[in-house]
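Right after this comes chain A.
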Amino acid sequence: MMLDVRSLDLHYGAAQALRSVSMKAEIGKVTCLVGRNGVGKSSLLRAIVGLKPVSGGSIGWDGADVTKMAPADRARRGIAYVPQGREIFPLLTVRENLLTGYAPLPRSQRSIPDEVFELFPVLKSMLERRGGDLSGGQQQQLAIGRALVTRPRLLVLDEPTEGIQPSIIKDIGRAISYLRDKGTMAILLVEQYFDFARDLADDWVVMERGEVMLSGPRSDLDEQEVRKYLTV
Partner candidate 1 sequence: MRRALRWLMALCVVVATSTAAYAADLRPLVQALGSGGYSGTEKALAQLSEAGDPAAVPVIEALQAGDLFVRKADGTVVIARRAGDAYTLTDPLTRAALGDAPAAAVEKIRINNALRRAINASLGALTLMSPDAGVRRSAADAVFKSRDAQALETLNAAIAKEQDKSVRAAMEQARAAILLTSEAASMMTDAEIQAATDTLTARGDRDALVLLNMVAGSGASDITKRSAAAAVSTLEQKLAFWAALQNLWYGLSLGSVLLLAAIGLAVTFGVMGVINMAHGEMVMIGAYTTFLVQELFRAYAPGLFDLSILVALPAAFLVSGGVGIVIERSVIRWLYGRPLETLLATWGLSLVLQQAVRSIFGPTNREVGAPSWMSGAFELGGLTITYGRLWIVIFAFAVFAALLVALKRTWFGLSIRAVTQNRPMANAMGIRTARVDALTFGLGSGIAGLAGVALSQIDNVSPNLGQGYIIDSFMVVVFGGVGNLWGTLVGALTLGSINKFLEPYAGAVLGKILVLIFIILFIQRRPRGLFALKGRAVEA
Partner candidate 2 sequence: QDTIKVGILHSLSGTMAISETTLKDVMLMLIDEQNKKGGLLGKKLEPVVVDPASNWPLFAEKARELISKDKVSAVFGCWTSVSRKSVLPVFEELNNILFYPVQYEGEESSRNVFYTGAAPNQQAIPAVDYLMQKEKVQRWVLAGTDYVYPRTTNKILEAYLKSKGVKPEDIMINYTPFGHSDWQSIVADIKKFGSGGKKTAVVSTINGDANVPFYKELGNQGVKAEDIPVVAFSVGEEELAGIDTKPLLGHLAAWNYFQSVETPSNSDFIKAWKAYTKNDKRVTNDPMEAHYIGFNMWVKAVEAAGTTEPDKVIDAMIGVAVPNLTGGYSAMLPNHHITKPVLIGEVQENGQFDVVSKTSGLVPGDEWSDYLPDSKDLIADWRKPMSCGNFNVKTGKCGGKGS
């Protein structure tokens, strides 16, 4: 059971953003995807959740080929996405934003897991405020919370710590390891904040100019090697 991306190509118009990208993410592990600005990390994530059609290659998840599947159907197969730029529903209240996470769930499972409010107590106090009115960091917390409501088995996080206060970053870190340790989900994390990523990563994927330069478990990779791809 895992995410299996094979030689993915992706274009914006004539410009190629991904070139034959292959990578894996396993249940019970945090896979960390890093690279400089504009190397195609977000593009890869968008391709995985289905928001951007690919021009070549395949995406396998849970033993099935999801390359052509609509995002909603992927969500129903347990893929949840925390996008860069938060993308919360601005006019829905915080509660309603969380409720949208019910979409892929059968009726019986429709409840908000406790861990959401444990992790982000501020959300609880602002349930009736409109999502768009929240501060940047609060929105980021909401975006993560919303993804957790779907009880994902693949959690795709695009720079989740962006704009979040240090104490909560630590909480998020703890939460991610907790979720990993539950052993029910694969976590794919894009992160610029290297220290944060380093603490969590089980596997690394390093990208440059739309290509995967390095990948492998933490034990196999030298940290300096990875850092090399992040300096200017």
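The candidate set was assembled so that all candidates are chains of the complex that A comes from, given by their letters.
The criterion applied here is as follows: a contact is a pair of C-beta atoms (placed from the backbone, for glycine too) under 8 Å apart; a residue touches a chain by one contact, two chains touch by 3 or more; residues count from 1.
Predicted, not measured: the structure shown is a model, and the values here were computed from it.
Pick the one that touches chain A in this complex: which of 1 or 2 is it?
1
Show which residues of chain A lie in contact with candidate 1 when the two form their complex.
Residues in contact with candidate 1: 49-51, 70-72, 74-76, 81, 83, 87-92, 96, 99-104, 130-133, 146, 150.
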